[in-house]
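Heads up, one of the protein chains got dropped from this complex, but the rest are sitting where they should.
Entry: subunit A
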Amino acid sequence: MRSLVQAAIAILVVCALLFFAAHQLESRGSAGSQDTITVFNWGEYIDPDLIDQFTEETGIKVIYETFDSNEAMKTKIEQGGSAYDVAVPSEYMVEMMIEDELLLPIDHSKLPNLKNIDPYFLDLAFDPGNQYSIPYFWGTVGIVFNPTLVEDHLTFTTWEDLWDPSLQDKVFLVDGAREVMGMGLNSLGESLNSKDEALLQQATEKLISLSPNIKAIIGDEITPLMINNEATVALTWSGQAADMMWENEDLDFAVPEEGSNLWFDNFVIPKTAGNVDGAHAFINFMLDAENSAQNNDYVGYSTPNLAAMALMDPEVIEDERFYPSEELRDKLEVYENLGLEWLGKYNEYFLEFKMSLQ
């Protein structure tokens, strides 16, 4: 009996010691200052060196977590399990999160570097006055293609090129109702936010006439297919196209002249934030011209930061595929919140189009 009691005491003492050790380690981890912020971002969407620099400059420790879809991020924030201080949703998700009252207003007086942002990207319909969000990266929807595998006259500067008979069974589309229906509407020269039943009908018919050329409607699997020259033409986001072109130099990307979609990923401060000042400091740090340029060099998406663009390789910012000319930029549209009813109609027509495929 005595040895049993001794063993029990020994176990409990060891546990207590270990608890103490873990506690010491945890508090030492945030040495100097108790300040920490938790940043919730897409995977591979920041230069990790910048996080260390931020901690060095401000003494605020960064806990960095990643997500892989807007919806997953929103769910985690809604659950409230962890206190995220900064998150990076896309523009439609910003709108939804504002509606669901999941965001805190951003204090512009704490963001002196906000002046670096191109005014063109501020005060947009999804968040008037940038009350809740600050643009981080932006991009377009366009066509990525492999010039070595398509006929020379196809440059994809117009959506019509997708309908070319030489592309039979070669076109991949991304599986998104807004993207594909938007493409149909754009190819008719209409707005991708159209709320007109007749126009939607027309766009669907136009899309159905594309079906002989369509090979598949898929998601992220398109990236390896394009890289390995197994796919020829795909409708995709500019960011994804940039990734593909990084891996396979043959690939090219074009945004058709009739117009297309313009998307944003934005900094927001979720309602669960425990360190609002730290969150502002972090956003301001990322808006700094030099930091933003460095980050852009790592991530490779298009930055809305004018001051950073001045510091970047001119070859990058003069690339009209990723920094479209003003003329084309005027034709790009941000997805508007269509409301449930019209979103349902877009989905229905998209489904009708998908059903028409064999």
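Definition applied: a contact is a pair of C-beta atoms (placed from the backbone, for glycine too) under 8 Å apart; a residue touches a chain by one contact, two chains touch by 3 or more; residues count from 1.
The rule we apply is simple: contacts and distances are computed from a predicted model.
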Quiz prompt | UniProt protein name of the chain not shown, from "RagB/SusD family nutrient uptake outer membrane protein", "ABC transporter permease", "Pimeloyl-ACP methyl ester carboxylesterase" or "Secreted protein containing Ig-like domain and vWFA domain" | solution = "ABC transporter permease"
Quiz item: Which of these touches the unseen chain: A:Ala21, A:Ala72, A:Ala310 or A:Leu343?
Solution: A:Ala21
Practice problem: By the contact definition given up top, give the residues of subunit A that touch the hidden chain. | Solution: 1, 3-4, 7-8, 11-12, 14-15, 18-19, 21-22, 25-26, 28-29, 63, 81-82
